[in-house]
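I'd like to ask some things about the structure below.
Left out: one protein chain. Kept in place: all the others.
Letters are used for the chains, namely A and B, taken in the order the chains are written, and counting of residues starts over at 1 for each.
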Amino acid sequence: MRAFNAELSKLLSLPGIWLAFLIGAFAPAVIAALDSIAQKDEIIAGVSTRLSEVGYIGLGFGVQGVIILGVLAVSSEYLTESSESSGGQQITTSLTVVSSRLHFLLAKAGAVTVISILLCIVAIMTTVSTTHLILGEYAPAFEWSRLTGAICYWSFTALLAFGFTFLTKNGILPLAVLMINSSIVSFSVLLAKVTKLAFYLPDRAGIEMFMFTSDRSHTPITGSIFDRFYTPLTGGLVMFAWVVVLLMVAAIVFHRRDVAS
Amino acid sequence: MSVSSSRKITQILGAELGKLVTLPLIWLALMWTFILNLVLAAAFTSVGLQGAAGTQSVLNIGLASMGYLQAGFIILGILATCSEYTGGQIRTTLTTIPWRGFQLSTKHLALAIITIPAAFIIATSGVLYTFFMMRDTAVVNEIDTMIQTLVGATGYLTLTTLLSAAIGALLRRTTPALVVLLGYYFIVSPLTRVFLPSIKNYLNYFPDTAGYYMYMPPSSDEINVLTPMQGTGFSMLWTLIFITVAIVFYRKRDA
């Protein structure tokens, strides 16, 4: 528990964390607002095919905040950039403070999870209120089950970023891959056109926890590959399996390698 | 500023080139970009092969991966400038070459010298792969068009790299620079295009969309809003503006 508190305060004092919070709290709302504005006429006329996704689309595309969070949590241990030198790696200090590497990893993962859950709750609040502000009485009701799905999606994404960065020790690759993959030109979407196996990719599976719940979601941007493939629960389980496997691999690699290398 | 002799310019350019080529991260970034681009080209080709024969051109499919490919070059640009801020290297740089505006422009020049051949090779490799896989099924473009388009693509990637380097120099930290650039190129820009089609005409003048016209295969049915030359002009303008802003800040602030 003490290690967890320490990780929490370490995370909150990171210089880049404001960026994660800012994006996490407001990006979903901005995307949801744009989407609502674009669809307002159709929704009011009652012909929108995507009414069930209004707002959620923001939570789907707005996960960059927690990706940054997960990546920073690890990369900050390995590299500090500043005009002053002191090229010290914090990881050395961290591991002398918390001697068990497994405890260290779990405490850090716990801190990342807690912050991303909180961040997602803030994001839900901003998104829901923006949607209501723009659509007024036409705004769809937000269901608790789907919002819980979104929270799970966010914290799993953060943990994937976290585990991935533990393997690379450098934030650039995970940040680039995960950010691009959370966009509308995601690799998973491309791969889904090539092979059905791509539906088992974590982001593609996980997003079904709260998106594509209606069976007729053919829209210009999405298209048929966005059809429902899982139930929300199985989608969540597939993503969770990825998280568990990745964290286990990260734990094994982290346990075996020298700190300084 | 006592830099007048061309000898000094070549010396400093040599030093900046030396810095870039001895940085393993630069090579890693280029290597990964090359490999991932081929994987993506393979994916797009395989999607293309499922389509009806004769409906798509080799260039369209071979350059479909450009959207992803630019990420590698954004990273390259950021690495080139942000690497100065690791291990206090910026102090060594500025005590060796204290003429800041000159130093940063030379760095961009050195970066362009490395990027141009790399971008050309990587873009060409994707198109060649598609060509060999699909020459029986897809429309093969004329060699002139091919070369023109590849030169355009190389130009676009180089300008993107230089623009990223300027943003990197402004922000000085890899993570925020990466988030800002990837956020713009992959999230903000595509989403705005989808959600706000009404402002599409203005979006044409932004660096990524303007740059798109530099390599967009002319065979497409869409009416080209900008000619390749106009696209090049606007992209170049953006890059120059950002480099200038970066230099102004670089000269003013404490290292």
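Assume contacts are C-beta pairs under 8 Å (C-beta built on N, C-alpha and C of every residue); 3 or more make two chains touch, one makes a residue touch a chain.
Everything below uses one rule, namely that contacts and distances are computed from a predicted model.
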Legend entry - Per UniProt record, name of the chain withheld from view ["NADH-quinone oxidoreductase subunit H", "Membrane protein", "ABC transporter domain-containing protein" or "Glycolate oxidase subunit GlcD"]: "ABC transporter domain-containing protein"
Inset, instruction - Determine and list the chain B residues touching the chain excluded from the picture. - result: 1-2, 7, 11-12, 14-16, 18-19, 22-25, 83-84, 86-89, 91-92, 94-99, 252-255
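Assume only the chains that are shown with their structure count from here on.
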Legend entry - Euclidean distance of C-alpha centroids - chain A vs chain B, Å: 27
Inset, instruction - Sort out for me which residues of chain B touch chain A in the complex. - result: 25, 29, 32, 40, 43-44, 46-47, 67-68, 71, 75, 79, 82, 85-88, 90-91, 172-176, 178-179, 182-183, 186-187, 190-192, 194-197, 254-255
Legend entry - List of chain A residues in touch with chain B within their complex: 15-16, 19, 23, 27, 31, 34-35, 37-38, 61, 64, 68, 71-72, 75, 79, 81-87, 171-173, 175-176, 179-180, 182-185, 187, 190-191, 193-194, 220-221
